[in-house]
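Removed from the display is one protein chain of the complex; every other protein chain stays in position.
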Amino acid sequence: MPNIEGRATAITVLTPVKRGGPLLLWLVFWAGRNITQTLEKLEKLSFIHFARWAVIKRFPDENGGERLNHSYLIFESNFNGAWEQYIDAFSEVVRLRMQAIWGTSYGFPGPLPVEPFKAYIRHNEFVANHYYSAYAGATTTEIISAARVEPALEELKARAATMDAASFKVAFGEFLTKVQRDL
Amino acid sequence: MIRLDLPRIQGFVVRGYRLPFAGYLFLNIEDAAAAAAWIAEITEDVLTAAPWSRKPDSGVNIAFSYAGLCALELPDAGLAGFPEEFRQGMAARAKLLGDDGDSAPEHWEAPFGTPVVHVLVMISAMSPEALEAHDRQLRARIEQIQGLNIVYDQVGSALAGGAEHFGYADGFAQPSIEGSGVPSLPGQGAIAGGGRWRPIRPGEFILGYPDEEGVLPPAPPPAELSTNGSYLVYRKLHQDTATFRKQLAQAAETYPGGEELLAAKIVGRWRDGTPLAVSPERPDPAIAADEQRNNAFSYGEDPDGMACPVGAHVRRANPRDSMPFEGKLVNRHRLIRRGIPYGEELPPGAEDDGRDRGVIFMCLQASIARQFEFVQSEWFNAGNSFGLGADQDLMLGPQDGSPPDAPGAGNGSAEDKMKMTVPGRPPFFVGPLSRVVSTRGGEYFFVPGINGLGYLSAAAGGGVA
Partner (left out) sequence: MNHRRNTCGQAYALSVLTPIRDGQEAPLVRCLNDLPEGTGSPLASVAGTHIARWVVIGDVVYEGAGQRRPDHLSAGRLLFTSNFDGPLEPYLQRLCTGLAEVADRIWGHCSGYPGRADPGAFAAYLRSHQLECSLFFAAYGGRTVEQVEHSLTTRRDVIDFALRAQRMGAAELQSAFREVFAA
């Protein structure tokens, strides 16, 4: 299936930016990098592995780069779940940021209502001809959870070495209680 | 305030009839003109959402698959306006829905999964006699029509005590629809903030009315066809009752709270329907019987699932306020459920008798993809939305341990054991789990309003054959 590898889904979108857009985008992305709220919201959405935006002023080539009539905004992301659900969530939850980012692109209908937004993304989407993930079966939350389980287990292993069986059983219960939301 | 055009909406879209017997006739159309004429006839008998003066002994409703709309030779512009998932039909969506292994379409009862299924006629009845009478009458009429044939039939009936085959009382939580005239019960609607509820905008379920975004949901043209219509998902789900009971009993052997509490943890309600969120330690028949209380709860005070597990069936089906962003990630994924059990009960303690029993699962929505398919693939058959890793709903999940298409399955072996966590101090794990529900057949249908039925009978045969 195109754009899908295990549980990971790829999206690549390229849109032409209006005049004055690149400056606005510079501000928007500056805010995104420096105001933690954006990144926190993206984290809470819990299905994005990696996402990036870049502004292309010149398409690189051997002659110093090709300038078109417009700059272009590229959005590239990897996430879990259905494409449409992803866009739905963005629309619902980070609406103002979506407007701030894509509002600078020609043809953007606004993040709400969501159907025209989805149609806009579909219109400007490119399929990944080859898509690879090192851990295609794993979702973002699994990976984050696993990162919390490991140190807790190390701690338990240390205790297993020194305790008697009865105390270890108690310690094991405590370990499970501590990491249950991550198992 | 929105007012729905109740006399032109088919009744079961807006309210559950509470008629305990159901019959389903599936038809194939070979002659568009003959079918159109019959549709005009049957439209007069269709039960609408107009308030009843008295409850009928039996009533009829009707719905069409995409193949059926094509067989009616509707104009191409109209056909093209139907959404992709509806046009593909349920069998083509098998991978998304987790219909693999035993649930795969190649194992479905014929003719499900083929373009032969065109029309669904639903009979709802007060008694088996009323059901049979109405069924006989319909069959007799269809028999007389050349080019219209019955290709499958199914009956369903409520079990004693309103439970389903796994032993749980069912049918408590239904979304309340703005403008339906059906009084809203606490807990039924969308989260309105501050612990309050409000009815859900009708466009989430009925075409031609504003939805939660305040716009009309996408609908095939013309409005005459689609307004007052909805989409129906029909799934015959076989319930392996013996295996479910065994799995529960085995797990309960080491569960300190005992089998009944464990049974409640799996679903999120005690067997009698008392919500765990309201009464985590014991069932409470007074609450279960009180519709003002049996659905009035939220999970805000229980983020870790100590009372009602995060992966419990009802919490997956409707996460309420346990998702962040105040309901924004939940309100557009609600379902109206209208199912009924089928098959004889398996006596307690009995071995599997090889008989077919389960539930005729039906749900209604304005968007099959955003509502049914989303809930199925993201909330039941996966755990990422809830931080539950690869855990699937214990009852509905395929429990096959490997994600679709991933080589080497997950990060372990292909036999990744599936489980459900019951949060606690310490937590309890139910597993390894095996599949207890399998799909025996199903289809996506369009439920036209009375105006839509009129359009179908008039426009049929108007497209390129």
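Every chain is named by a letter (A and B) in the order it is written, and numbering of its residues begins at 1.
We take it that a contact is a pair of C-beta atoms (placed from the backbone, for glycine too) under 8 Å apart; a residue touches a chain by one contact, two chains touch by 3 or more.
These numbers were taken from a predicted model, which means no experiment stands behind them.
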Positions on subunit B where the hidden chain makes contact: 254, 389, 406-408, 410-412, 416-417, 419, 428-429, 431-432
Touching residues on subunit A - with respect to the absent chain: 5-6, 8, 10, 12, 14-16, 25-26, 29, 32-33, 39, 42-43, 46, 48-56, 59-62, 66, 68-70, 72, 74, 76, 78, 105-107, 123-124, 126-136, 138, 140, 142-147, 149-150, 153, 156-157, 160-161, 163, 165-166, 168-169, 172, 176, 179, 182-183
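The rule is short, and it goes like this: only the chains that are shown with their structure count from here on.
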Between subunit A and subunit B, centroid-to-centroid distance (C-alpha), Å: 32
Contact set on subunit A toward subunit B in their complex: 1, 4-7, 44, 46-47, 80-82, 84-85, 88-89, 92-93, 112-115, 135-142, 145, 173-174, 176-177, 180-183
List of subunit B residues in touch with subunit A within their complex: 96, 213-215, 218, 304, 324-325, 328-329, 332, 369-370, 373-374, 377-378, 382-385, 387-390, 402-411, 421, 423-427, 429
